[in-house]
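Yeah, one chain of the complex is gone here, protein chain that is, but the others are all in their spots.
By letter and in written order, the chains are A, B and C; residue numbering begins at 1 in each of them.
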Amino acid sequence: MRARLLLLPAVVPVVVVLGATLALGGAQSLGLMPVVGEPALNLRAYRAVVASGDLWPAITVSVTVAGAATALALAVGLATALAVRASRVGGRILGALAASTIPIPHVVGAAAIGLLLADTGWLPRLLGLDEGAWPALVAGPWWGAVVLEYAWKESAFVALVVLASLAADTGELMDTAAVLGAGRWARARHILLPLALPGLVTAGAISFIYAVGSFEVPWLLGRSSPEPLSVLAYRLFTSTDLTVRPQALAVAVVTVALSAAIGLAALGLLRRRPVLA
Amino acid sequence: MRARLLLLPAVVPVVVVLGATLALGGAQSLGLMPVVGEPALNLRAYRAVVASGDLWPAITVSVTVAGAATALALAVGLATALAVRASRVGGRILGALAASTIPIPHVVGAAAIGLLLADTGWLPRLLGLDEGAWPALVAGPWWGAVVLEYAWKESAFVALVVLASLAADTGELMDTAAVLGAGRWARARHILLPLALPGLVTAGAISFIYAVGSFEVPWLLGRSSPEPLSVLAYRLFTSTDLTVRPQALAVAVVTVALSAAIGLAALGLLRRRPVLA
Amino acid sequence: MTSSVDLVAASRTYTGAPAPAVSRLSLHVAAGDAVAVLGPSGSGKTTVLRLIAGLDVPDEGDIRIADTTVLGVPPERRGIAMVSQSPRLFPHMSVLDNVAFGPQMSGVPKRQARQAAERYLDLVHLPGMGRRRPATLSGGQQQRVALARALAAEPAVLLLDEPFSALDPSLRADMHRLVTELRALLQPTIVLVTHDHQEAALLADSVAILIDGQLQQHVAAAALYDRPNSLTVSRFLGCLNEVPGHARAGRHVSALGTIDTAYPDGQADGDAVLVIRQEAIALTRADDPAANATGCIERTTPRGARTLVEIATTAGLLFAEVQPGRRYGHGDVVGLVLPADQCVVIPTASRTVTAGQVPASPVPSGR
Partner (left out) sequence: MTSSVDLVAASRTYTGAPAPAVSRLSLHVAAGDAVAVLGPSGSGKTTVLRLIAGLDVPDEGDIRIADTTVLGVPPERRGIAMVSQSPRLFPHMSVLDNVAFGPQMSGVPKRQARQAAERYLDLVHLPGMGRRRPATLSGGQQQRVALARALAAEPAVLLLDEPFSALDPSLRADMHRLVTELRALLQPTIVLVTHDHQEAALLADSVAILIDGQLQQHVAAAALYDRPNSLTVSRFLGCLNEVPGHARAGRHVSALGTIDTAYPDGQADGDAVLVIRQEAIALTRADDPAANATGCIERTTPRGARTLVEIATTAGLLFAEVQPGRRYGHGDVVGLVLPADQCVVIPTASRTVTAGQVPASPVPSGR
């Protein structure tokens, strides 16, 4: 009973904000809380965003950019984690390096990437390349700078999560596998990778969700069209035309639904592969 | 030797981007890479930001808002984690609730908080309050909505980190303390809190750093003046006046330095209290 | 400062468990006494301690400390202390503060609590270790600190939950000496849970044998192996010899012949199994007139400095453990001496056993 009471101060704010966010956001997107006019349950806002031709491209861009960045972050993060496990001295330096990217805010990272990779950036200048020879990473058609920024920042996170999630006895399991005849690559494939998988799935899902939801990076480094979901929602929400606000919330609901779907998929993956506590 | 080679693909991008970011960002803020004119090492950009009267208020606002939000998130997150530990059934629901806030992007959370707490928001309307009776949380002098948004989102993170960092044998240590005569509160104070401290410090530092570096939330929910560091840096960086770009980088360097200082302080705290592996 | 402890028909079934962990258990521990609860893993031993400590509550029955029910009294107000298999030291406190924890919780000022802690560290032969972190101590040292911490709380009842089973044999012997020493000095009431017969007999005044949540027998420690009251107990205590037959007028009649038993008054007459420990059978020449039976050596296995000998007899295989230096070869014919006072007779009606000596597949060791 007492433990239940202790729960209250913790439960109340979470439930209120989460519930309010989803319920009222959903309600407004469904026309139940119009800025002007009578409330009526309808999908008008959703239809309007679809009709504007912005929604599908936005979903495509968001998913593609987040997916590419997450894939890159997982690959680099996993390699980092494995390298840290494998070597002691190098490991510490690397761990410190990975951790040191955490205090750099995305907006600063994005700015730096922009300065580094833009057509007129430091890197092409350093390499002495002409404008044509350098790929259009910043504001280019392939969202290269956006993907790189997320991948750079999240790969450190992936490495740290994978390292933390690898059980304390991983080294012993690797020794056991070696003694049973598994060479370096077989050990990595059959022991280390499966053991790292829960960490990879968790970090990957969080990374993907973050990349879908965040908007300063695409705004700074991406193109103005097509807009990713977060930028689209932000533009509609801050529009002076108050009648598009339900559309902003409709986009937000789609973003949250997409993130929740990825989160549930990750949970499903984690359930399917039981991990020793 | 082979393990060292494995390190390369992981080390190179981290070093390049981190190094480039810090070195070149630092260089440009120090006048070594001017957009126009000759390079010269000087503190002109820093002096200019200080002279503009924007820097000190920005630091004050950033630190205050991030500090208040982090303190709130730590309190709520710790309470949540303890409640989860204490009760099994309630614990699962609560854990799920806390985890479910993760897929909601900050920009969506900020929008929802705005809709909920603004003068003309849903909550005052729901409570039937007049405009004067409702505190100016959104865009108000106390940055209430910004603090609440961060606290709401980060408290779930704090709870999850604290739960994960509490050792598997915490329950047994609590039982041991009980048998030795420690009541409920004594157990919380002498056993649980010290054991949760590393998790609290880690989560608190990450939370603080995030709040200092992120800029969509203050932009959506804060006042236009004084600007926090991230907003100031962003405004200067995207300014059409290219000569203020060194100032933008100076602000970014200050932000990163502040974040790094907090990170180092956290590391120091973690070192001072040895934790059982 | 010491109190008696009673379990009165206490039962506890865990949700989802097919059988009760402890079933209608009644056990009396007099103030200042040490009782060992002895049983295989999964027999409910730890549940007994958790019920006394208040970390668990019986579904039925009563728990009494100093003749007063403690149902509803939380662990911290039961005046107990416990040492578990793992030391469970508080990792964020120094060794000294770990030991001073109990006194501090009972309101002793910090300085005095620490002074008391120093004394208890001396008692467990770890003087001057107070400033170290628990993690820097060896396993045996940590377990001593756990013992000091429990004693420093000056408990009316000290609960020991297999406290030495994770230690090396030599460390374990050290700890046994230490406990005997501390018992003489402080005389706490002790309930010790163990699966080690020797430890039970060594440290306790009496031994309660618990199998499958049921109290099988409660005997004085010195007489632990003398009179098992069932084949279950006999087998659990490691006795290998069982000869079915029947008892008449205090003698046992079987394929082995007629053997004098420990019950000359005939109280065990009827269908009965003769049980005799392998340590009690002496081997002699086949033509020795003192021999009760003869047999043929089947196999020998080293048992420490001694040898376990399997002998084929008219009543099947019998086992004898013989002293160092005696060498037997396969097929040697020997005489077996079965001392009458070691021949226990167990009425067949009490044969409630299914497994035990049979090389059964291991049971999951739930607690």
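As a convention for this text, a contact is a pair of C-beta atoms (placed from the backbone, for glycine too) under 8 Å apart; a residue touches a chain by one contact, two chains touch by 3 or more.
All figures in this text were calculated on a predicted structure; none of them were measured in a lab.
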item	value
For the chain not depicted, the shown chains it touches	A, C
Contact residue for the chain not shown (choose from C:Leu171, C:Val253 or C:Cys296)	C:Leu171
Option from A:Leu195, A:Ile209, A:Val231 or A:Ala252 whose C-beta touches the chain left out	A:Leu195
Residue of C:Asp196, C:Asp212 or C:Asp332 in touch with the missing chain, whole complex considered	C:Asp196
Which of C:Val22, C:Val108, C:Val233 or C:Ala282 contacts the chain that the document leaves out	C:Ala282
In chain C, positions touching the absent partner	40-41, 125-126, 137-141, 144, 168-171, 174, 177, 195-198, 201-202, 221-222, 224-226, 237-238, 277, 279-280, 282, 301-306, 323-325, 339, 341-342, 359, 361-365
Interface residues of chain A (partner: the chain not displayed)	167, 169, 172-173, 175-183, 186, 190-191, 194-195, 197, 273-277
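Simple rule for what comes next: only the chains that are shown with their structure count from here on.
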item	value
Contact graph of the chains (line, ring, star, complete, other)	line
Greatest separation from chain B - chain, by CA centre	C
Chains linked by the largest number of contacting C-beta pairs	A-B
Gap in Å, rounded to a whole number, between the CA centres of chain B and chain A	17
Averaged-CA centre spacing for the pair chain C and chain B, given as whole angstrom	56
For chain B, residues that touch 2 or more chains besides their own	277
Two or more partner chains touched - positions in chain C	none
